[in-house]
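Here the complex is missing one protein chain, while the rest keep their positions.
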Amino acid sequence: MTQSTPFFSLRGICKSFPGVKALDDVQLDLYPGEVTALIGENGAGKSTLVKTVTGIYQPESGQLMLEGEPLILSSPDKAREHGITAIHQETVLFDELSVTENIFAGHYLRKGFFSTLDWPTMHKRAQQILESIDAPLSANTLLKHLSIGQRHMVAIARALSFDARVVILDEPTAALSHHETQELYAIVNKLKQAGCAILFISHKFDEIFSIADRFTVFRDGKYIDSGVISEVDESQLVKMMVGRSVDQIYPKVTVALGEEVLKAENLSHPTEFDDISFSLKRGEILGFYGLVGAGRTELMQGLFGVNELMTGRVSIEGQTVSIKSPAQAIAQGIVYVPEERQAQGAILDLPIYQNIGLPQLSKVNTNGWLSNYAEYQMADKFAHRLSVKAPNWLEKVENLSGGNQQKVVIAKWLATLPKVLILDEPTKGIDIGSKAAVHAFMSELVEQGLSVIMVSSELPEVMGMADRIIVMHEGLNVCQLNRDEFTAERIVSAATNGRQESA
Amino acid sequence: MDNSRTIPNTAQDPDNTLNNSTGSAVSKLPSTSIKQRLMSWEFFLLLITAAVCVANSFASPYFLDPWNLSDATFNFVEKAIVALPLALLIICREIDLSVASIIALASVAMGYAAQWGADNTTLLIIGISVGICCGLFNGLLVTHFAIPSIVITIGTMSLFRGLSYILLGDQVLKDYPAGFDYFGQGYVYWVFSVEFTLFLALAVVFYLLLHHTNFGRRTYAIGKNPTGAFYSGINVKRHRLLLFILVGAFAGLAAVLLTSRLGSTRPTIALGWELSIITMVVLGGVNIMGGSGSIHGVFIAVFLMGFVTFGLGLLNVPGIVMSIIVGAMLIAVIACPVLLARYLQRPR
Amino acid sequence: MVFKKVMASSLLAAAVMTASLAHAADVRVGLVVKALGIGFFEAANKGAQEAAKELGDVEVIYTGPTSTTAEGQIEVINSLIAQKVDAIAVSANDTDALVPILKKAQKRGIKVISWDSGVGKAGRQIHLNPSSNPLIGEMNIKLADVAAKAAGGGKADIAILSATPTSTNQNIWIDEMKKVLPNYANLNLVATVYGDDLADKSYRETIGLLKSHPNLKVIVAPTSVGIVAAAQAVKDQGKIGKVFVTGLGLPSELAGHVKSGAVKSFAIWNPIDLGYAATMISYNLVKGKATASEVSMGRIGTAKLDADGNAAMAEPFIYDASNVDEFAEIF
Partner (left out) sequence: MKTLFKQREALLSILIVVMTLAVATITADFISLANLVIVYNDTAILIILALGQMLVIITRCIDLSVAANLAFTAMVVSMLNSQFPEIPVVFLLIIGALLGMCLGMINGLLVWKLGIPAIVVTLGTMSIYRGAVFLLSDGKWVNAHEMSESFIDIPRYVLLGLPLMAWLSILMIAVMYYFSRYQRTGREIFAAGNSPVAAFYCGMDVGKLQFKAFTISGLLAGLCGYLWASRYAVAYVDVAAGFELQVIAACVIGGISIMGGVGTVLGCVLGALFLGVINNALPVIGISPFWQMAISGAVIVIAVVVNTRAEQGHTRIILKKATLKAA
């Protein structure tokens, strides 16, 4: 089944961003009719590679080859012309346009002297494609009325709408249910039969083993190894991915839990989550696991006062509190490190020290007058404590690497002396060193008596760090497990099927 | 990780435990270098303004005359006084196109009050209060309904001006009490008129407000990233509402000055001023998309525009031709840094 | 701030320099009009230049804002004061708003007169009316009466299309018209609208009048911009012969409409003479040749001043199909 000559290959690709080398001399081969799995942790450079291959980013050096011919992809247009298409992790589509148009945007079907757009044909083809992937959608619907899973279907249909020869699936199953995932496999198999070269990016080993023919591993923007999937097993892949074995990296410390700090009862929202209750003790790390889009972030935002429609009761140290804005949450000692670090977490265009000082300007600067000196002193303590790497704290946050940006955000919140720290995907997209530092720091904080809520989509991370895990599925709390009950199977199955399986 | 062991775990943790944490090296706040200051937008503007002054004094023998310069300031200080708070609002990613209409409405209100016998202090209070009410109206619509301010204020621009037309029609109000002309025509000392002195004082106040207070810092933070600022516990809506009110209040103040200078009120008062006020702000280096800009930049831009138009006026150049020059200056001055950056980026 | 230092030092330098500035020998007159580009004022400028040539030592600076606003005129007057002109002759967009700035001009030793459209008494020394106001008011109503008879006679609705609501001369004339109106029992004034001296606004207002007053027979537009726009609107609405436009306008601009029949007759004084007279009065004022009761207007004669310093130039002249073409060549 394997063919010897690659259909599409990359050699020596480099791409860097301010502060990070996202891709460092990487290579990749794709073969027709085969699925190659690209494996790597978050921040390994997978998404950058996808963008480079689809002409969104231009590599600084290196070469792309299609059927042995060198290829320059100066724009997304060019990539499409050569039959290279990607289904991105976050579906980037047009909310206000119809499904048909989302499928055909950029390569509309036209006819006649005036190149009039041929809507009837496009609608018909769109409907056909949707049917061929068993997507129960009308091509006339506007995209904004679709769920995340349905949007993914549209993205796949879009990829199928032109004669793609190289198809890249960037974590396509992250937000899909079990059933939808099976349907996706069927589509991938069809593509294989049609002779497409497929690059499949996933975190889930069961998926990789069931669908991929080959694998390539990246770590920290570097190429590590590649080969045929049948010749390796899971532990070997993990070792390549992380450079060491999984068990060692989580510096979990066991802390004697104190009194109850936070109690949440019947937290509900009209469309996002329903009837969620939990409590959090001093010194505890509570993990929230679930698929992307399971409502975890929305729930945390509710706790932080961002989500206005949330109902339910929240008590801090036994006192019922009303939290209607982040300012109130901060005053109550609840702080939130958001998943969207660049949009929500930090103000990239401000210096480090001003970011750290922002939530408590009025405490640092008396009478409303800025004291850059006092603010800088305060920031200095916390930036040092998190070992933020920067020439000085005047550096703008945007010039830091992802990991250091995250440290600044955490430093900002620690400076407010909180009771509960909510971390939403705290290690997403940061380098391995910063990741370890964040984990170590979490342990240290709980030792000091802080309580942590950690939202994560990385199973090893939640299993490694949490004292308890709440699994969410489609906005519901489907299971709650104590540390001694953790098994990967139980957690994953609850998260993907919404069912609790008996231990 | 560094070597510190003390960790803040509750809000009650006294600040002094933290002092131990850093132990040795306390970094000092580095200061801005002279080179950075020379490369700044404000310095660039200052150079242009100086050049304009030199050119003007060569072109007309009447330019460098203290009384003439003092007279010239009357043409722009009222606008400049509104430009100060508007700069803050624009830095905060909002805009108010209705300022000129607020001036008109406030002036009409003052005119009627004067007719009913209000004294000067009352008139001052009425002018500013009407401005505050209009600003509040704009601000509430923008923040409560989350509507882009450009659309709302296009609407209220017609609405406020329209209200002045309804109230006043083809009438004129000119029964202002004795001494009311002091605001717009009086002099504090030598050539320094009340208006101009007030502007200088307000410029200092706004400089301190934007660059040296928490309020100013929050303004920048919101302008650079409203979501991030909100997640940092800043009450973004309230802050913007306050700025709208501030702009309204100063439009009201400008109405007092202008009405006093003209000695009469018509509904067409200050027609079309919003664009020249915004031009001042943008020329001063305030990014129309929010997040950056400075009061000293706006301060210099006010004089740049004032001197350019006054210099041309001395040569009897029609106002409309001046507007070409101001328009071109606006685009050129904004385009310059872009082109320069592009030139510098080119591979050497 | 560096900037303030620069300001302070340049102010100082300026103070030194002004002392050495000598006045030019010529008499310089700033002729400020309501807005640049209006045919009536262009013609007045012609007259002013003629006067300057005749006098020899006069320079006329013809200037004005681009749109008819008081603020625009203030800016223009400000720069005339800065240039230390000897006299300012202004046709005002606003009676009251210009007073403070003109007072300031007088304080700086500049002679100020208003012409065509006046300013408050405190703002000027002499006001030159193109004609006496009651005369103009009555003339307009007479013209309306003629037009109403042409439109079929009997009882007729009439409407006034003015310039801006703040326009001094317009408001005075409208008042005068209302005073004489009771003498014409057949005429019924139904509305007064404002076209702001903008052609498009005047056009739209006229159409509004035609729609809201189906029995309208005559539109009186005592403004040269309004009368043209109104005539065009009447023509476009197919109302020629049913509705007549009259008022004050320039022969050159109205010749076509007289031909088409939208305008039966209209009146105007000679704008060239007006500009000429304004310049002459300014000159004589500067030279101290004016007394409290009279001032010379050169070839036009001597103007008698009333107690408030008002003077009137001449009677308006009526134009119709018989003579309009002849004068269209001149203004």
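Going in written order, the chains are labelled A, B and C, and every chain counts its residues from 1.
As a convention for this text, a residue touches a chain if its C-beta (ideal position, glycine included) is under 8 Å from a C-beta of that chain, and two chains touch if they have at least 3 such contacts.
Please read these numbers as outputs of a predicted model, since none were measured by experiment.
Student: Of the chains you can see, which ones touch the chain that is left out?
Tutor: Missing chain, whole complex, touching shown chains: A, B, C.
Student: So one chain is hidden, and I want to know which residue out of A:K21, A:K46, A:R80 or A:K381 touches that hidden chain in the complete assembly.
Tutor: A:R80
Student: Give the residue, chosen from C:V234, C:A255 or C:M313, that touches the chain omitted from the document.
Tutor: Selected residue, touching the omitted chain: C:A255.
Student: Identify the residues of chain C touching the omitted chain, counting contacts across the whole complex.
Tutor: 35-39, 42, 66-67, 193-194, 198-200, 203-205, 207-209, 211-212, 214, 228-229, 232, 236-237, 252-257, 328
Student: For chain A, which residues lie in contact with the unshown chain of the complex?
Tutor: Where chain A meets the chain not shown: residues 54-56, 75-80, 88, 92-97, 101, 105-106, 108, 110, 114-117, 119, 140-142, 144-145, 147, 269-274, 293-295, 298, 309, 474-476.
Student: Which positions on chain B touch the chain that was left off?
Tutor: These residues of chain B touch the chain that is not shown: 141, 145-148, 150-152, 154-163, 165-166, 168-170, 267, 272, 275, 278-279, 282, 288-289, 318, 320-328, 330-331, 334-335, 338-339.
Here is the rule we go by: only the chains that are shown with their structure count from here on.
Student: Chain contact topology under the given definition, line, ring, star, complete or other?
Tutor: It is a line, because the chains touch in a row without closing up.
Student: Which chain is most remote from chain A in terms of Cα centres?
Tutor: When every chain centre is compared against chain A, the largest gap points to C.
Student: Which one chain sits nearest the middle, judging by mean Cα positions?
Tutor: B
Student: Need the CA-centroid distance for the pair chain B / chain C, whole Å please.
Tutor: The separation of the two C-alpha centroids amounts to 37 Å.
Student: Suppose each chain is reduced to the average of its Cα coordinates; what separation in Å results between chain A and chain B?
Tutor: Centre-to-centre distance between chain A and chain B: 42 Å.
Student: Out of chain B, which residues touch more than one other chain, so two or more?
Tutor: none
Student: If we count contacts the way the header does, which residues on chain A are in touch with chain B in the complex?
Tutor: Residues in contact with chain B: 304, 306, 325-327, 329-330, 333, 336, 338, 340, 343-350, 353-354, 358-359, 361-362, 365, 368-370, 372-373, 376-377, 380-381, 384-385, 387, 392-394, 412, 414-419, 437, 440-441, 444-445, 447-450.
Student: Which residues, counting only chain B, touch chain C once they are in their complex?
Tutor: It is residues 46, 49-50, 53, 60-69, 71-72, 74-75, 169-172, 174, 181, 184-185, 191, 261-264, 266-271, 296, 299-300, 303, 309-310, 313-314, 316, 318-320 of chain B that touch chain C.
Student: If we count contacts the way the header does, which residues on chain C are in touch with chain B in the complex?
Tutor: These residues of chain C touch chain B: 1-3, 6-7, 10-11, 13-15, 17-18, 21, 36, 61, 63-66, 69-72, 74-76, 78-79, 81-84, 94-97, 99-100, 104, 164-166, 171, 194.
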